[in-house]
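Okay, structure first, notes after.
Every protein chain but one is kept in place in this view of the complex.
Going by the order they are written in, the chains are A, B, C and D; count residues from 1 in each one.
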Amino acid sequence: MVVTAPVLAVDGLSVDYITDRGAVRAVDGVSLEVAKGEFLGIVGESGCGKSTLLFAIARLLSPPAEIAAGSVRFRGRDMVAMDEDELRHVRWRDYSVVMQSAMNALNPVMTIGAQLKDAIEAHEPASSQKIRERSEHVMRLVGIDPIHLASYPHQLSGGMRQRAMIAMALVFSPELVIMDEPTSALDVVAQRSLMLQIKELQRRIGFAAVFVTHDMSLVSHFSDRLAVMYAGQIVEVGATRSVFEDPKHPYTKGLMQSFPSISGPKERLVGIAGSPPDLLQPPAGCRFHPRCPSVMPRCRTEEPPFYEEPADLVRCHLYDR
Amino acid sequence: MSYIARRLEFFVITVWAALTINFILPRIMPGNPGQAMLVRFHGRVSPQTIKALEVAFGINNNESIFQQYFEYLGNTLRGDFGTSLTFFPAPVGDIVKQGLPWTLGLVGMATIIAFALGTLIGMLSAWRRGGFLDAILPPAFIVISAFPYFWLGLLVLLVFAITLGWFPLGFAYDLSSSINLSWDFAGQVAWHGFLPALTIVITSIGGWILTMRNTMITTLAEDYVKMARAKGLSPVRIMFMYAGRNAILPNLTGFAMSLGFVISGAILVEIVFNYPGVGFTLLQAVHSEDFALMQTLFLLITIAVLVAVLAADFLTAWLDPRTREQA
Amino acid sequence: MAIRILTDQAPVQTPMVSKRSGIAGTLASALLSNRKALAGAAVLAAFTLIAIFAPVISPYDPHALQFEPILGPSRAHLLGTTGNGQDIFSQLMWSTRESLLLAVVAGIMATVIAVVVGVSAAYLGGLWDHVLNLVTDVFLVIPTLPLMIVVAAYAASGGVAVLIAVIVITGWSYGARQLRSQALSLRNREFLEAARVRGERSLYIILFEVLPNMTSLIVAIFLGAALYAVLAAAGLQFIGLGDTNALSWGTMLYWAQANGALLAGSPLWVLAPGICIALLGAAFALLNYAFDEIANPALRPVRRKRWS
Amino acid sequence: SSNNNGNQPAIGGTLTIDNESGALWQCDFNPYNGSVNGQSFGVLYEPLVYDNLLNDKKTNWLASDYTWSSDSKTLTFTIRSGVKWTDGQPFSADDVVFSFNLIKQHSELDLQSVWQVLDSVTKDSSGKVVMTFKQSAVPNFYQIAGQTAIVPQHIWSAFKDPVSQVVKDPVGTGPFTMSQCTGQNITFTRNPNYWQTGLPRLQTVTYPAFLDNDPANAFLATGQAQWGGQFIPNIDTYYVARDPQNNKYWFPPINNINIWFNTTIAPFNNKAVRQAIAYSIDRDSVSKKGEYGYEPPGNQTGVLSPTFDSWIDKAQADKYGYKFDPTKAAALLQQAGYTKGSSGIYQDASGKKLSFTIIDIAGYTDWVASVQVIQDNLKQVGIELKAQNLESNAYFDKLFTGNFQLAYGSLDTSPGPTPYYELRNTLHSGTTAPIGQTAAGDYGRYKNPAVDTLFDQFGATTDSAKQHDLIKQVEAIMLEDVPVIPVTEGVAWYQYSTKDFAGWPTPADPYAAPAPWNLPDWEVTLLHVYKKS
Partner (left out) sequence: MNADSAPLLETAGLTKHFRLGGYLSNRILHAVDDVDLAIGEQEIVALVGESGSGKSTIARLIARVYRPTGGEIYFRGRPLSAMRSRSEQLAYRGRVPMIFQDPYGSLSPVYRVSHGVLRALKLHRPALSKAARDEVAAQLFESVGLTPGSDFLDKYPYQLSGGQRQRVGFAQALASNTELILADEPVSMLDVSVRIGLLNLMATLRREMRVSFLYITHDIASARYVADRLIVMYAGHIAESGPTEDVLAHPKHPYTQLLLSAVPDPRAPISLPATSSVAEPPRVVDPGEGCRFRQRCPYAIEECALVTPRLRLLRPAHTAACHVATSDIGVPAKEQAATSR
């Protein structure tokens, strides 16, 4: 499916949280590939490990989380094997991160400009003139008056803060931008407008994006490919349209049955019975089996591999043909 | 700027409260300064003389309590602190001028050292969470912080001054010197101040360490620290500029407020080390019911702490744009 | 004097409540699983036992001037005798009573005032909050020892009660401030609003909804106040403000110091009560430290470290 | 005795005085200010006559001679010539007249209340200073000639308000000048033009301010100071043992520490009870256990021994034989109608127990311990005593106003060079005041016209034999009436090191009261002490 060499190749990545009661495997054997310029959406419910996966890819986990297995190859180099010092040079210049809430992710006591400057200076010595120009450029790129380089985060509105974060992420034209629910702190109108802008910048600049959200409908219009996560695992990956139009995995199907729409016929939705599993003691076999409407005996014992379907990959024994 | 206005209000009210406590306390307590004087002079003065002095001091005059209060407020605001009974006729101001700088100097130096060191240790142990430093220093200093100041002072004095003779037994500088601005004199002051300061530092540092460590841990979990790592900043820069600086901010005012506690401890330390600060003078004033002296010392110590608090507030406001604009 | 630093960051803790044992059980089990807390609790328990059984286990009448003065340590007098010929070891055991009592009573009283002021400030809000908060800050900033000296000196004949009063007056504000900021962050928690909407009276809400959620902070404040009381009382007694005839470690130090014990050949007379004060103080400090960790899970020790 | 040996030691040396002052120095050298005169009276300003506190030996000082008129109402001083103020101005009779009239005008400065008895001080045509008295007041010679400093008129007349004048740069006639003063130390330097030629032999005297006993004691023990006036607990281990060759002490008694009876209330208005209590106290034990043996046991005559041994009527004292004697005490109590109750405590016919409260000062650790011993003693006899250890202000408040049953403590006025001074203040009804008002002496409100007369007669005579006789009559009253019980004798604390300095006062040569705080005796000591070569 992947035509060119992928920018990012995640293989068998597992992450554990070491807790008092044992290790919680929050990400379990995830494999992914992101091609150049591709926009990959990752959706899944709260607590299924999306953020953990992202931070593992960006190598930003801190104790008690640790990468237990697998590799993350970014432009051919294994990031898991790198130490902090090596990582420092790759970071931001080659891939950058946009976090969920800019309110928390921007240092509240430094101006936006100073934080941009910090990022630039960490990677290449530049005159303050150069830095100014670069900063103003990216600010304009995301549609903020460069005057706000002198503003502190709290002086900006929520939407502007998110934009400023995106500006910061684009300061080196990275090949990959990792985004963890960058719009979920905003209300629908602002969310919509920011998404549009991200999409447009992605088209213009051509970076690949990994975009995480729990809002199915949000990614539906923006991502090229979609991965659905459940309990630390990816259960289905495929082209966005095809996942939406023809969900394969029973969980994905359930999700599609869970959100009402503002248009179309009004029908009764059922959602998915039961609640997500405790990752400390995940169910044996397929992790979804306790909630699955089409559960089969083998699901209880045998963990399904990825089965290849025409438009996507799905992790469900139903497709074992 | 309403933040600053609020802090100024606090300053004024605290000063007023200190003034009022000052005024009320001696007055609701039993005893009589004339007798206290008799006691203090221990036979060097005849009762007739005391009577004459009482008149000179204006003790036992017949003004109403409110008159006295407003007169007192007025005098204090004018900088007229009255005359000391114990050290008559020395104006209270002179007596205080003699001791207060030493107390503030000692406490100031010790606090700055303890603060700087404690903050650094707290920062490092949070940064290297679970590491060697983190496992040893915070608990150790917490235990030490439970040692009584004066008791530790006694031991330190016994070991380093009396037994080993490395440090002087007391005083702020060599007996034969007079106060002057020379390196030699500064050296004497440092040498004489070392043990008392050491006592204050090691017993107070635990608090700074713990507080800094705890806020630092909270700060390290903040997204902006993660973000700073993601940006590829150097660890030192992250530790100081992102985590450390932000972690100190909420503590600055608290640090300054704790000065009241430190000064309290320092007073005991002064007594142990025969340090010429205000500690003993205060005790003396209380024993001789020297209202004027007692009130002035108490007031000035309070103001000193308040000024520190205010300075910390301004510093916080300067370093933290959010406080400046808080509604 | 204990140093305490104030921060407004009193995180709203997640009061962990274990299966069926309720708050008390949870606190107990949390304590047992923390090494620092365990050490502190053990010391405290030991002192409590000594205090209770002092009449039984102390070898002599602590007041009686029945021996030769300034005896060195021996089998008969484990720590020697005082300048007036009293048995130091017996005095030490009996002194545990007053020192411990003072710490606990003053600690509890200061905590109660802190709770009342802190919680009312947060709960009443508005002008009340402003005023109470100001009062708290004033009491915080005013240097305590001078105030204590002044009060204690005038009321020295009042004995323990006055000492406790002085310590409580000067010691409540620290906790009040912490409690206020925690109560403030609790104030808008939805379960309180739920109680209000349900029709509960304010008093019920404060007593049964707000306070139980601050248990571990309240315990921590009590421990801090007790530590403060131990040290403050020792300081005051050491400079002779207090009933010098009563038996407590601070008073023992006072007498030892008055007799120049350190230099005059009976250092144990100074060391023993000092160590007891330090131990009791350390017990409270360690428990307090542990409660910080219980109240704020983020502070708990981490098991493994990876990134530097 | 101005010590003019032939082989004079060289001039030099720095002597450090070690005396807890309890406060930092105020650099104020006003000899008329009770709170600071300890740093100036003597070494800077001198009296007319030096009157030794320990033995009443008088040495002419700024006066070269004096005579009493026959009616003891006029005292004439011949002023020494050739004396110079330290600023070079000559000292004269005018300075003396000025000084006395200064403290007359400003009674706040009249620390010894000399103008209570003085009528006038003038210079006569021959240049002598003539003092006339309102009444005959021979004992007041001590205060007038021995305790009043003479200040230079040419400087002091310029002071607008001498009461509140801070004297920063003192000019006196004394053997030293003040060369430097800081809060923590005063340095005195030899006055080369001192009128006693060749004296002093010390070049410098430093006087550090000690806030508390402990640092002061440590200073002394480590040899950093040579002359102490300190209470040092366990002094043999603490001080002497550190240098047994050189570290010495001598504690001459200077006043009595009494049990005061409130004689206005029952049963202390009953002589038998007072006597019984006096027989119930083991003074030796109090001295040993309560006072470390430093303060010798007192005796019921009220005359200090050995200081004033020549005044004691031994025979009379032996007749009473006040010592710990429970049998005698019991007998006295039974005679007075008391019976022993079931609790072992005596009670009167109405069943009221002999159970009293005694007040003392909590801060005086030795007193508290002494009272504990007394409690123990009385309990053996069958009298219950409860101790109330008060903070000093509260204590003195009760003591002065007579608001107590029993009080432990000493007279709070200065002692004098004969037993007269202390006994008069203890017993003379003129010094007391009604209950509730502040008394200057006689805190027990003892009233005995006979004893008052004896003291008044003493004041009118300069005849030593008659004075001795009068005091013996007072002793008889002390022994029979027991108005107070002298339990121990307060001493002048005095430590000295002979390592580098010699010439110290000793029991063998008590040329001056030896503590640095004995004024103006410390001047005399500093004139005798010299640096060993």
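Note that a contact is a pair of C-beta atoms (placed from the backbone, for glycine too) under 8 Å apart; a residue touches a chain by one contact, two chains touch by 3 or more.
Computed from a prediction, not measured in an experiment: that's the story for all the values here.
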Contact with the hidden chain, among A:A9, A:A164, A:L218 or A:C292, goes to A:L218
Where C:L49, C:A76, C:L124 or C:A194 are the choices, the one touching the absent chain is C:A194
Those residues of subunit C that touch the unshown chain are 14-17, 19-20, 22-23, 126-127, 130, 189-191, 193-200, 209, 212-213, 215
Touch rule applied to subunit A and the missing chain gives residues 45-46, 143, 157-160, 187-194, 196-197, 199-200, 214-218, 220-221, 244, 254-255, 257-264, 266, 268-273, 275-276
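Heads up, the rule we're going with is that only the chains that are shown with their structure count from here on.
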Chain centres from averaged Cα atoms put subunit A and subunit C apart, in whole Å, by 50
Averaging C-alpha coordinates per chain, one finds the centres of subunit A and subunit B separated by a number of Å equal to 53
Residues in subunit B with touches to at least two other chains are numbered 30-31, 129-130, 162, 235, 271, 287
Subunit D touches at least 2 other chains through residues 214, 218, 221, 391, 394
Listed in rising order, the residues of subunit B that touch subunit A in the complex are 129-130, 220, 222-224, 226-235, 237, 241-242, 245-246, 249, 319-322, 325
Subunit D partner, complex, touching residues on subunit B are 30-32, 34-36, 38-49, 52-53, 56, 83, 86-90, 94-95, 98-99, 157, 161-162, 165, 169-173, 175-176, 178-179, 270-274, 276, 279-281, 284, 287, 289
In their shared complex, subunit B is touched by residues of subunit A numbered 55, 58, 60, 62-63, 84, 87-93, 96-97, 99-101, 104-110, 118-119, 122-123, 152, 154-155, 168
